[in-house]
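In this view, the complex is presented without one of its protein chains, the others remaining in place.
A and B are the chain letters, set down in written order, and residue numbers restart from 1 in every chain.
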Amino acid sequence: MATQPGSVDGNWERPTAFYNRTTKYVVYALITGFVLYSFWNIRVSPDRFLRGLGGGVTLVSNMLPPAATPMQFDLMVQGIVESILMSIIATTLGIVVSAPVAFMAANNLAPRPIYLVGRSIIAVTRSFHELIVAIVMVKAVGFGPLAGVLALAFKTVGFFAKLLSEEIEDIDTGQMDAIEAVGGSRMQVYLYSVLPQIIPRIIGLSIYRLDINLRHSTVVGIVGAGGIGITLLNSFQKYDYQYSSLIILVIVGIVMIGEAASAYARRRVQ
Amino acid sequence: MASKSEFSGADSGAEWERFDTRQRLIRYFLTLGVLVILAAAWRSMDINYGYVASAPNEVMDLLTRMYPPNVIYTSEIVGPLLETINISILGTALAIVMALPVAFLSASNTTPNRWTYLFGKFIVSFTRSVNVIIWALIFVVLFGPGALAGVLAIAVRSVGFTAKLLGEAIEEIDRGPVEAISATGASTFQMFIYGIIPQIKPAFISVATFRWDINVRASTIIGFVGAGGIGVALQTNINYFKWDAVLTILIAILGIVLVSEGISAYLRGKVS
Partner (left out) sequence: MLHVKDVEKVYDSGDRALKGLSMDVSGNEIVSIIGPSGAGKSTLIRCINRLTEPTAGEIWLDDTEITGLSGSQLRETRRDMGMIHQEFNLVERLTVMENVLSGRLGYMSTWDAFRRNFDSEDIATAREVLRRVGLEGVENDRADELSGGQRQRVGIARAVIQRPKILLVDEPTSALDPETSVEVMDLLTEIAREDDIPVLINIHEVDLATEYADRVVGLSDGELVFEGAADELDERAQDIIYRGGESRAERDAAKAERTQHAGE
């Protein structure tokens, strides 16, 4: 198998997703540069970093074992219960409000201007982190679980209306035509053809969202919007790290149980 | 089993029913149960109805006080916004670095033994179950207020998610090509570069960009507990009731979130 050198091209370059190699390296260099710039920009001194690591050992030893006085324990239970209740109410409220938004944002049902309004509502509610919404709600309606419920419900609207509107866009329009053909009104069309098609999905999504809201309800208290979060924040501010670690463990436990229960319930529904 | 409900219509003769009696009862009680729980939940929350009644007004009032946004203030938030993006990028980068070994531990086909596997799974579920703001609280205690605590909080919170998805991608690897590469006499590391990396690269890029998108949102709020970013400015302005500046910040956040979402979706679309 003789290959004379020079008779066949000995050069080959891997085709890249970029236009050519230079562009590729420029893009890589830009990314690297930006990361380095980011690093420089937050001004981490190695000294501070090392002290933090040392502090980690102290903190962990201060956190162990997790503990609480009987009074603190009661407070924690109250907070947890409040979080769970908040998540249930917020999920329900959010779903109720999201239904009209979902129909607005379904391009096969809504006229163009309404569709755009619906989509914007979804985009805005989805873009803000639940804690941002919560901190604003606290100022609007005062400290306490109401602010948390409103914040979680607000986030639920964005999540739910988006998925639901996609679901509506996928539905079989043949059935709608059938009902309209026998003389049904628009409302009847929604009730008898659209709703039955999407109900199983709605239940599944509700359970899923309940799980998410439960997670969030444990932290919105950090900005004063009710639930266990405020108790956790206070324990940190009082350097009562044994109590903090207990609360964190309980939160982790609740979140894990919620996740498992939600997964189980969704499997049962489908 | 499945045929039971299908044929139940035969018993009820000519009358058509959507559900049989037992199913109806179950549905009825489930609905009732949900309503009872809701009512009980609402009652036991001790909500001040004065607040509830005035809530719509308060929110409207807030909105009118916000509008128009404070345009001049824009120049002051450029720095915090950049810091927010920096935190999200560094946090994601650090998360990936930490997630890679965890991913290989938590993938059943690459983990050395059962204990390492369980250890990997533990890290995955623990880091995922603690909210980013709680991680931020912890890291502020350790490293003091500032962006460093934010970067670490975001990184640690993202490890589980990233490692989980990467681990799943690793578990789906086709062994055939990997074997074929080692059969040519390649070293373990070469086998890794040619056999394994190309197979997990698409998942890697989409997980990284997806997580970055999530982290941009997260890095807007860790400032509430002092961990840097735009959240610090947002909280300050809210506390001083400077609502026009608050709206400016909210618009800016909306902007970077939408842009990062677009970039992330574009990048994920490119790899396939």
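Keep in mind that, in the parts below, a residue touches a chain if its C-beta (ideal position, glycine included) is under 8 Å from a C-beta of that chain, and two chains touch if they have at least 3 such contacts.
Every value quoted in this text rests on a predicted model; they were computed, and no experiment measured them.
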Among B:G146, B:G195 or B:G223, the residue in touch with the chain that has been omitted: B:G195
Chain B, residues in touch with the chain not shown (by the definition above): 174, 176-177, 179-187, 189-190, 193-195, 198-199, 201-202
Touch list for chain A against the chain that is not drawn: 1, 3, 5, 7-12, 14-15
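Operating definition for what follows: only the chains that are shown with their structure count from here on.
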Chain B-touching residues of chain A, taken from the complex the two chains share: 17, 34-35, 37-39, 41-44, 48-49, 51-53, 55-56, 59, 81-82, 85-86, 88-89, 92, 123-124, 127-129, 131-132, 135-136, 139-142, 144-146, 149-150, 215-216, 218-219, 222-223, 232-233, 236, 248, 251-252, 255-256
Contact set on chain B toward chain A in their complex: 37-38, 41-42, 44-48, 51-52, 54-55, 58-59, 61-62, 82-83, 85-87, 89-90, 93, 125-126, 129-131, 133-134, 137-139, 141-144, 146-148, 151, 217-218, 220-221, 224-225, 228, 231, 234-235, 238, 241, 246, 250, 253-254, 257-258, 270
